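Worksheet for the structure shown next.
Missing here is one protein chain; the remaining ones are kept as they sit in the complex.
As written, the chain order gives the labels A, B and C, with residue 1 at the start of each chain.
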Amino acid sequence: MNSPEAFADEVVEGILAAYPESLRSAGAANRALVRADAPTPGKVGIVTGGGSGHLPVFLGYVGSGLATAVAIGNVFSAQSSDAALAAIEAADAGAGVLCLYGNYTGDRLNFDLACDLAQANGIRTTSVRVADDVASAPADRASERRGVAGLFFAYKCVGAAAERGDDLDKVTAVARRVVESVRSMGVGLAPSILPTSGKPTFSLGENEMEIGIGIHGEPGQRRGELLSADEVADQLLDAVLPELEVSAESRIAVLVNGLGATPPEELYVVYRRLHQRLEKMDVTVHRAYVGEYATSLEMAGLSVSVLRLDEELKQLLDAPAHSPFFSQRDLR
Amino acid sequence: MNSPEAFADEVVEGILAAYPESLRSAGAANRALVRADAPTPGKVGIVTGGGSGHLPVFLGYVGSGLATAVAIGNVFSAQSSDAALAAIEAADAGAGVLCLYGNYTGDRLNFDLACDLAQANGIRTTSVRVADDVASAPADRASERRGVAGLFFAYKCVGAAAERGDDLDKVTAVARRVVESVRSMGVGLAPSILPTSGKPTFSLGENEMEIGIGIHGEPGQRRGELLSADEVADQLLDAVLPELEVSAESRIAVLVNGLGATPPEELYVVYRRLHQRLEKMDVTVHRAYVGEYATSLEMAGLSVSVLRLDEELKQLLDAPAHSPFFSQRDLR
Amino acid sequence: MTAFRVWIGEAMDRFAAAEEELTALDAAAGDGDLGYTISAGARGIKSALADLPDDVSPADALKTIGMAFARGNPSSFAALGAAGLLAASRALDQVMSPTHADVVRGFEAASETIATRGGAELGDRTVLDALVPSIEALRTAEGETTAQWLAAMIVAAREGARRTSEMTPRRGRAAWVGTVDGNKPDGGAIAYVRLLEALEATQQPPQ
Partner (left out) sequence: MTAFRVWIGEAMDRFAAAEEELTALDAAAGDGDLGYTISAGARGIKSALADLPDDVSPADALKTIGMAFARGNPSSFAALGAAGLLAASRALDQVMSPTHADVVRGFEAASETIATRGGAELGDRTVLDALVPSIEALRTAEGETTAQWLAAMIVAAREGARRTSEMTPRRGRAAWVGTVDGNKPDGGAIAYVRLLEALEATQQPPQ
């Protein structure tokens, strides 16, 4: 880091310098970025955004078959409504814009404000918030849940729907279906350190873990003793599966996401157990994603997300996608 | 983690479970893996290998346009000669096998032993060791240098050469050219913890960094006070450029590699500075790679690698490549 | 407009001075960014007003004020306040000389938007717990002068803000940061009180 105040801006500068063929600034002092090849006339734009400190979330999912533009906030802080408006305007190709982001009040309030202003300028917008973290609120208050790594599945499927030419209503419907079909839960082993304050977001004893952690260090359901990888896998799987009504005939996609400081090796040890469990249940894992998909600076820990697939979501998940942070061949 | 003894094996099991369409076991109790589609008759095989704990190195670079097979050792320990032999046999499609790996004595001794045995079985083999870490020995003892993140460029270019059908001598020549053309150096901010002992590989004061660190926590050139991201970028760039004789007309590729626990955001802050410096020198950055390409469990820190490009290496770098850990479209 | 501009400009200086107090209140229950939201937003409003033409309509002035406030800091409070101000602007569309009824309508539109957008109810320890009773006071203060309306609103807002000390946060960051340090009122509610107080303290005698 250089200066904490310049951190978020310098990250964006570095990214723009690294990937000029993929991303360009959409104004708002580089706090709005757009695919270098946007807009594609007739295609629905997908705009995302939120605080910095979660790479590849959010801006890493701007690319072909993914989101069109992004609005970038300071570390762990909402994007400004200005940046959101600039992203919406840059993403609009005449077919309207879906704002697709994590369910955080500040992010939502600023996106809503930007949508007010965009609509006043004649751009049709819809909004869908990803709220996959089962630890953040019970099922009967699911609309209060926060969005975590399940965002990846949303970008992947919804981006593919926009890419194939679906109109705004259809793209929005796909987004809603993904939100209904994805659940996540995480465990934290060590906190992130806020660049501005230099302080950890929470503190844990030597042999403790926080079960149900959010991607800003929000506390989860409980604090418990450190578990083995298999026990963690079991607890997370048992937390995310029930609401999805996954049964022997189901086909799912699984994401084991590292929060930043946890080695990829550990994620595979966890996936190994998930796979064994799911195999025993006769559930088909259509595709497994393992890696750092939504992080929290130096936080250690991981989350498990499950997306229940229907035929259409399966097609959309397997469609190609390319950004500087995520690249997938056409797997259909 | 479950048990420290089972760690390396459980990681491999998880990876095989996650990517059945990409990788399969080549025997040696899962310590040798091969591309699911290997062998391709007539194509030169590329075998790599080494200790666990460095994902995506080594097995993450087995894929199309990359390596063909890999031999996997325990954490930070050489692969066995048995596993290396199994990988060589699985990778051989009749056109011979290049063993391409990092320059560590144990890895080399076991690969050499495997090559002895493979040659006795009629498989033609060559060996090229990547020795890119300038901090590990001075230029006049370059053959003693260890291999670090520069391995990525070797896999990328050499894999593309094999994929386009070059014969063993040509593939080996490309590998030698990459080794001559790539230099790296890293800084460490926090150690990895060995799963078996539970002990950190080194210790640093609160405001210290180790300059010239290796990917197993080997000490580097010196220990110094914590520097800003820009200062780190300057020191690393100044360490890697001179031997490559990079000048105003040069075209290079840059890799900013995270050692594991350092947030991706920091890597972009460093890249931002590298880019500014290189721009001022009129050096063309043909392509920038930023992320975790060669890690060291929970070690915090980063390294900078520079590959000097000629027309052929540029073509090979831009060729497509796909593995579960690294995917790149055809950028030619 | 010039008198209005001077008034609001001075009020914004005074409002911005509440920064330290609001930082501390928000830090006790949230992330401590509320002070900056207010100071940056107030400064933004003052300079945006300076750029407006003299014959600007109340609706356009409110829209400008709202957008300027939002620009100060992308916080919940700023976005909610801005959304409220934009709603008030729409409610006063075409009105050139707002009557008491117009002002009530403007505040009601703002309050409803803040409630809808924020999803908070009375008693959730938010700005609404000061705002809603102050509008009630404004409504029943019909027929008196701006100064008297303000005085009545301040009494009600202070009482509403005072009561938030006993409430548990259910919205915003304060909700997951958990327990509130000490027996302190909600920062957003106090911010609203300070706004009204700043408007009262800087009000010009009627021309």
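By definition in this document, a residue touches a chain if its C-beta (ideal position, glycine included) is under 8 Å from a C-beta of that chain, and two chains touch if they have at least 3 such contacts.
Here the structure is a predicted model, which is why all the values come from computation and not from measurement.
Taking every chain of the complex into account, the absent chain touches B. Contact with the omitted chain, checked across B:Ser81, B:Thr125 or B:Ser192, is made by B:Ser81.
Looking at B:Gly106, B:Gly224 or B:Pro320, the residue that reaches the missing chain in the full complex is B:Gly106.
From the set B:Gly14, B:Gly60, B:Gly73 or B:Gly186, the residue in touch with the chain omitted from the display is B:Gly73, counting the whole complex.
Chain B residues in contact with the hidden partner, per the touch definition given at the top, are 73-74, 77-83, 105-106, 109-110, 112-113, 116-117, 136, 214, 218-219.
One rule holds in what follows: only the chains that are shown with their structure count from here on.
Between chain A and chain B, the centres computed from C-alpha atoms are 29 Å apart. Note on chain placement: the centre of chain B and the centre of chain C lie 58 Å apart, centres being C-alpha means. One inter-chain figure worth recording: chain A and chain C are separated by 34 Å, centre to centre, where each centre is the mean of the chain's CA atoms.
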